[in-house]
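For reference, the structure I am asking about is given below.
With one protein chain removed, the remaining protein chains of the complex are shown where they sit.
For reference, chains read A, B and C in written order, and residue numbers begin at 1 within each chain.
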Amino acid sequence: MTSASEGLSDLDTGPGRLANRLDTVDLAASTPDDEQPYAELGLEADEYARITDILGRRPTTAELAMYSVMWSEHCSYKSSKVHLRQFGDLPPSDALLVGIGENAGVVDVGDGYAVTFKVESHNHPSYVEPYQGAATGVGGIVRDILTMGARPIAVMDSLRFGRADAPDTARVLPGVVAGVGGYGNCLGLPNIGGELLFDDCYAGNPLVNALCVGVMKHEDVRLAKAEGIGNKVVLFGARTGGDGIGGVSVLASETFDAEGPAKRPSVQVGDPFTEKLLIEACLEIFAADLVTGIQDLGGAGLSCATSELASAGTGGMHVDLDTVPLRDSTLTPAEILMSESQERMCAIVEPAKVADFLAVCEKWDVLATVIGEVTDGDRLTVDWHGERIVDVPPRTVAHEGPVYERPMRRPADLDALQADDAAKLPRPTTGAELQAHWLAVVSSPDGADKTWVTEQYDRYVRGNTVLAQPEDAGVVRIDEDSSRGIALSLDGNARYARLDPYAGAQLNLAEAYRNVAVSGAKPLAVTNCLNFGSPGEPEVMWQFAEAVRGLADACRELGLPVTGGNVSLYNQTGDVAINPTPVIGVLGVHEDVRTRVPSGWRTAEETVLLLGE
Amino acid sequence: MSRVVVDVVLKPEISDPQGQAVLGALGRLGHDSIRSVRQGKHFVLEVDGTPDEAELKQIAETLLANPVIEDVELQLTTD
Amino acid sequence: MSRVVVDVVLKPEISDPQGQAVLGALGRLGHDSIRSVRQGKHFVLEVDGTPDEAELKQIAETLLANPVIEDVELQLTTD
C-alpha cells in the first residue's frame, strides 16, 4: 500500500508534473489533463470527479491535499453520518446549550455553569508508538474542550488491549498508560476513571479512548467560526513540522498494517508543557474577550481549521502560508496544510484586539502569528510565495463532503453465536471443579485490581476530586462555595455488542448511567466513541448501524441528549475486525457533592438491599 | 570487555520539546550564540568478550530506540 | 557554525534504574553478553561562529548536568 505521504511527495516531482514547479490555481486551469495521485491519497475516482466538478478545473496539489484529508473517513464521517443523524433527531433537552456539530456539546449544569465533555480515540497511533500515541490522544481531546471556551478540569481513559499475557501487550500497555499519565499529569488534569480490558481481538489494534471534561460560565461558550470581514486569523502554539502528514488518511482511515517508517513520520511527539501554556493563554484570552471564533488544530491540521472556521462563518478567508512558523523549512505548501503537528490553535481576532492577543501569548511564551484574515465573499484562498495555490468554497471541503449509505448485512455467524449461550456450558460438579472455576473468574485480568494503572495518574491535582478510583463514577467539584459538582462514567462492553449490537449499546449506556446515578448525581447527557472495523465490510456496517440505533433509542427512553462523540473505523487486523466496541460516557450533576455516595461498605451493621429484578 | 556507546536521537523531522525548553532557558540566561539544541539518550553498555556488532546493532535499533521516531549511532571501543 | 555534543552520565555511585531496566530486558531477550547498562543524556548544540569553550563548559556543567549527581563530557566539532 502506498502511504499518503509518499503519494504527496510524488505530487511535485512525479510523472505528469513539471518538476519543482509550484502547482498554482492558474497552472491547474491551464493543465486540466494532468494526472493526479488521488487514489494514493485515499480518494475514490468519483470523489475526485466531484472535486473537479466543484472547482470547474482539476484541483491544485494543495487543494487535492486538503480535500483528501478532509474527505477522509476520520474527518468527514462519510460512512457513519447517515446513522449518526439519529442522535441529532433526539427530542430537545433543556440542558443542552450547544449540540452535536461543534467541537464538543455544552450542557447546562445549573448556577450559570456549563460543562462540555467528549471522548476521542487514538487507536492506531497508539499501536505504532504507544507512549506518544496515547499522549497526543489526550492532548487532542483537551484542545477540543478548551476550544469551547472551557477550562479542562478532568480526564478519563478507556483502554483495550490484546490478551494480558501476549508479548506485544507488554510493549503496548505500559507505553499507553505512561503516555496517558505523562500528558494528563503534566497538564494538571486529574484522571477520575476509565477502563482497562483485554481481548484477543485487540491484539493488533488496541483501543485508546480519552475523555476530557471542562467547565465554564454560560456566557463564555466559544464557537468555531470566522466572522467579521477584516478580522485576523491567528495561528498560535507550536511550530508546524513534518509530523503526522498523511496521518489522517493513513493512520485513521485505512486498515492498519505495520510497514516500517515512512518518509514523513505519521506519529507525532506530544509536548504537554506547550499545551499547558496554550490552556492558560487561551483562558486569559477568553476572559479578556479577545476572540470572535476559535478552533484547535487536530487531524488535518490547518486544512481542517481554516476550512471549518470559514465554512461555519459568514464570509471567506484568506491565508498567507509563508507566514506559518515552520520547524522544518523543507515542507511543501501541501504538507504545511496537512501537517498534524500538535499543540496548535487558530483564532479569529478583531484587528483592534490583535496587539492584546499577542501580548497574552507572549506572557505565556506561546508563539502567535497572524496568518490571514476573514474576507468578503465565500472563498477560502491560500497564497504561497505570492501565488495562489488554493481557491475553494470552504463548505465543500469541511461540511459538504461525500456521504455514503454503505451496504449492511447481519453477520452470518450471529445466530450460532447467540444460540451458544452460557446455559449450555457444563456446570462444575466437584469441589475441585468449582474451585477451578472460581479461580479462573477471580484471576481474570479484566476483573483484576487496576491500581498499577491508576497509580500512574494524578487524581488529586486541582484539589476538587471528590471521587476517583476505585469508584464507579468520577465526581469533581466545580464550585467551592456552593459545592456544585459533576459525575462522569465511561463504559463499554464489546462482548455484549458482539452478541447483539443494538442491546449491547443500550446495556453500555445503562451501565454508565447507573454508575453516575448511584454516586448521587442526576444524569444529564451522553457522549460516545464508536470503535468498529472497516466500513467496507457489510457486517461491520450492520453492527455499527445497530449500535447507533440502540444507543439513540435508549437515550430517547432515558430522556438524555447525545452531545457529541467520535467514530473510529478500520479497527481491524488483516480481515478480522475487532468486536464492535461502543464506549459510552454519561455526565451527571450534583447540586452538592458533599452528599455523594461512595461505593463499598463503610460502617458495620449497615443494611444491604438489592434493587431491581 | 568492551564498551559500546549508543546515542539515540530524535529524527530531525520529529519535534523535540525538551531541546526546545533547554534552548529557551539558554536564551534567557544570555547564551545567545546557541542556535539549536536537540536532546537524546546516551547509553553505555559493557559487553563480555568481543562484541557481536550485528547483535548490538539490532539491540540499538529495536530496544534502545523506536525507529519510527528515533535514529541511533553506535560506537564500539574494546579495552 | 559548530556542533557541540554534550553527554551527561550519572556519577558511578548514583544508582541508575533506567539502565537497570534495560539490562533486565536484554537478559530476558537472551542477550546474555551485556554485563551492564547505564543511561544518560545526549545533547547536540549548534553554535553560531567559533564556540567559546569556557562558556560551553559552564553551560554543560551548570545547566545541562546537575553536578550533585551527574558528570559531563564535551566534544566540539567545527564544520
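Basically, a contact is a pair of C-beta atoms (placed from the backbone, for glycine too) under 8 Å apart; a residue touches a chain by one contact, two chains touch by 3 or more.
Following the convention adopted for this analysis, contacts and distances are computed from a predicted model.
Participant: Can you match the unshown chain of the complex to its UniProt protein name from these: "Sugar ABC transporter ATP-binding protein", "Phosphoribosylformylglycinamidine synthase subunit PurQ", "Phenylacetic acid degradation protein" or "sn-glycerol-3-phosphate transport system permease protein UgpE"?
Facilitator: "Phosphoribosylformylglycinamidine synthase subunit PurQ"
Participant: Consider the whole complex, including the chain that is not shown, and state which of A:D289, A:E405, A:E455 or A:E557 touches that chain.
Facilitator: Of the candidates A:D289, A:E405, A:E455 or A:E557, A:E455 is in touch with the missing chain.
Participant: In the complete assembly, which of A:V215, A:V324, A:A398 or A:V466 touches the absent chain?
Facilitator: The single option touching the absent chain is A:V466.
Participant: Hey, which of A:T61, A:N123 or A:N185 is the one touching the hidden chain?
Facilitator: The single option touching the absent chain is A:N185.
Participant: Over the whole complex, note the residues of chain A touching the chain we left out.
Facilitator: 178, 181-182, 185-188, 271-274, 276-277, 364-365, 454-466, 477, 480, 483, 593-594
Participant: Since one chain has been left out of the picture, which residues of chain C touch it in the full complex?
Facilitator: The missing chain touches chain C at positions 13-15, 17-18, 21, 63-64, 66, 68-69.
Participant: Using the document's contact rule, name the residues of chain B that touch the chain not shown here.
Facilitator: Contacting residues on chain B, toward the hidden partner: 17-18, 21-22, 24-25, 28-29, 39.
The rule we apply is simple: only the chains that are shown with their structure count from here on.
Participant: With centres defined as the mean C-alpha position, give me the chain B-chain C separation in Å.
Facilitator: Centre separation, chain B to chain C: 9 Å.
Participant: Please compute the C-alpha centroid of chain A, do the same for chain C, then give the distance between them in whole Å.
Facilitator: 38
Participant: Measuring from the mean C-alpha position of chain A to the mean C-alpha position of chain B, what distance in angstrom results?
Facilitator: The answer is 33 Å.
Participant: I need the residues of chain C touching at least two other chains; which ones are they?
Facilitator: In chain C, no residue touches at least two other chains, as defined above.
Participant: Return the residues of chain A touching two or more other chains; collapse runs of consecutive numbers into ranges.
Facilitator: none
Participant: Across the complex, what residues on chain B touch chain C?
Facilitator: Touch residues, chain B against chain C: 1, 7-9, 19, 22, 25-26, 29, 31, 33-49, 51-52, 55, 59, 63-64.
Participant: Where on chain A does chain B make contact in their complex?
Facilitator: Residue positions touching the partner: 128-129, 132, 238-239, 241-243, 260-261, 264-265, 267-271, 273-274, 327-328, 341-342, 365.
Participant: Report the residues of chain B in contact with chain A in the complex, numbered from low to high.
Facilitator: Per the stated touch rule, the residues are 10-17, 20-21, 24, 66-69.
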